[in-house]
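Only a single protein chain was left out; the remaining protein chains are all shown in position.
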Amino acid sequence: MIAAIHLSGDLQVWIGALLTLMVFSFLWRDNPFYKFAEHVFVGVSAAYWMVMGFWTTLWPALVLKLFPAAGRWSSPEAPVGAWDPVALIPAALGLLMLARLWPRLSWLGKWPTAFALGTTAGYSLVRYLRSDFLYQIQATIGAGLAPTAAGRWLWQESLAQLLVLAGTVSGLVYFVNTREQKGAYGRVARWGLLVLMITFGASFGSAVMGRVALLVGRFQELLGPWLGIL
Amino acid sequence: MKQRVPQIILSVTAVLLIISAFIARPEDGNAPYVQRMLAFADQEFATWFSILTVFAFLLGGLNLVATHLVKIRDRGPDRYYSLVTLVSFVIVLVVGMAKLGGPPGLQGDVTAPGSWLSTVFDAVLSPLHATLYSLLAFYIASASYRAFRARSLESTLLLASALVVLLGRIPAGRYLTAWIPEPVAFLRVEELSLWILRVPNTAGQRALMIGIALGVIALAVRMIAGLEKDPRSGGDGS
Partner (left out) sequence: MIHRYDRLASRLESLDRRWIFLVLAAVVVVSLLTGVSTPDRATSVVQPIYDRIENLPAGAPILLSLDYSPSSAPELEPMADALTQHALLTGHPICYMSLYPTGNNMISRVEERVIAREFPQAAPGRDWVSLGFQVGGEMLINSLRDSLTARYPTDVAGRPLRQIAALRGVRGLADFGLIVSLSAGQPGLKEWILYAGDVLDVPLAGGCTGVGAPQFFPYYPLQILGLMSALKGAAEYEGALARGHPEFVAANQQATRGMGPQSAAHLVIVAFILLGNAGLLLRRLARRRTP
């Protein structure tokens, strides 16, 4: 049950707790404390992402490939190899991206953007076709509509498979906008809409679960490490 | 030139990667040149993309600094908050780039235990990040009260499905329907919620997924064929 309060002596915990309370103050109304916390978050997270991107990726994948001797600063005992001229290509593309900062040269920024779009399109086309299209169709009808186990017909599994098949097809029919949804076609589309409503309801229920867990986590941090009650 | 070169880069890159998805990676250095080139593209383009992403972070950071400096210069009403953002940004950037507090010099992991960046993460970034997202729990509760109404068959189904999932995923829900006998145990709320997720939810999500996949494929093909026009480019190719 409720124990005595034992306030933390750790400055780190206090800073975290005070920032937490500043953000929660927004629930009453917008105020300077919340705005302060929000602006700190923007500045800190932007710099954190830049720092992590540089040291984890840019340094080993680009800087050390172009200037291997620089590796002595970060790993004095690691052997120094030869430089990789191929690394000039991503270096050039990266510098072209920065050209966006100058209006006259901003058109050069389209080249690295085009490379990024081409890479994304090239990788994702095949993967989406396989995983989100072919395998989904296979999972819907390929598993068989009369599963059995040890010679017994699993009627519940069969019914579930049939419902998934019917729901998927009717949902797809609902999304087709090029044909008027009336008659038998319209009834199938309506069934698809009802299936989608159940889907969105399940999504909402799950989303509530997710958000509440975050709230519980914050209160655990306040009541535990800060106030020492838990 | 200004439009054609980017389109050529996009199309060549994408086509190389699509073809490489169907060609086996070479086992050794004696594989045909084309096979080795495609494997190179498949491997290296991903790394180059990651490098470009870091440059995009850099661009974003510079943009952030410029935006807030303008607010301070123009003496806008929120200029002191802009100062807070800039000061936080600069402090973390210096602390992180110099790997302060960690192993000597620039050695080791930037988030090594004891490093100042780790301290900033634990004391500032983590509590702020977590608390900002946890506010949504309150707003979702408020929105549920105000907007979740059973006005029609569709909204009733949505509501019923949400209630079953909400109750079925908690221990209290299990106790609510524990009295339902074994032969009809599938009517217990925890079984119903799992059934909703595995059957109608799967059907609906699959329909969405297939539709989105077709959209992604169509967009990729249009981009490769040069049919997607960049809305920001003018007739002069600027």
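Read from first to last, the chains carry the letters A and B; within each, the first residue is number 1.
In this section, a contact is a pair of C-beta atoms (placed from the backbone, for glycine too) under 8 Å apart; a residue touches a chain by one contact, two chains touch by 3 or more.
It should be emphasised that the depicted structure is a prediction, and the values quoted were computed from it without experimental measurement.
Undergrad: Where the complex has a chain not shown, which of B:167, B:192 or B:220 is the residue touching it?
TA: Once the missing chain is taken into account, the touching residue is B:167.
Undergrad: Go through chain B and note every residue touching the omitted chain.
TA: On the chain B side, contact with the omitted chain comes from 25, 42-43, 46-47, 49-51, 53-54, 57, 107-113, 118, 121-122, 125-127, 129-130, 132-134, 137-138, 140-142, 144-151, 159, 162-163, 166-167, 169-173, 194, 197-198, 201-202, 205-206, 209.
Undergrad: Please identify, in ascending order, the residues of chain A that touch the omitted chain?
TA: Counting only chain A, the missing chain is touched by 1-2, 27-28, 48-49, 52-53, 56-57, 60-61, 74-75, 78, 119, 123-124, 127-128, 130-132, 135-136, 138-139, 143, 199, 202-203, 206-220, 223, 229-230.
FYI, only the chains that are shown with their structure count from here on.
Undergrad: Roughly how far is chain A from chain B, centre to centre by C-alpha average, rounded to an integer in Å?
TA: For chain A versus chain B, the centre distance works out to 3 Å.
Undergrad: Along chain A, where are the residues that touch chain B in the complex?
TA: 11-13, 15-17, 19-20, 23-24, 26-27, 35-58, 61-62, 73-76, 86, 89-91, 93-95, 97-98, 100-101, 107, 110-129, 132-133, 136-137, 139-140, 156, 160, 163-172, 174-175, 192-209, 211-212, 214-215, 217-218, 221
Undergrad: Please output the residues of chain B touching chain A within their complex, sorted ascending.
TA: 2, 5-7, 9-18, 21-22, 44-62, 64, 78, 81-82, 84-93, 96-97, 99, 105-108, 110-111, 117, 119-138, 140, 144, 153-155, 157-166, 169, 186, 193, 195-214, 216-217, 219-221, 223-224, 230, 237-238
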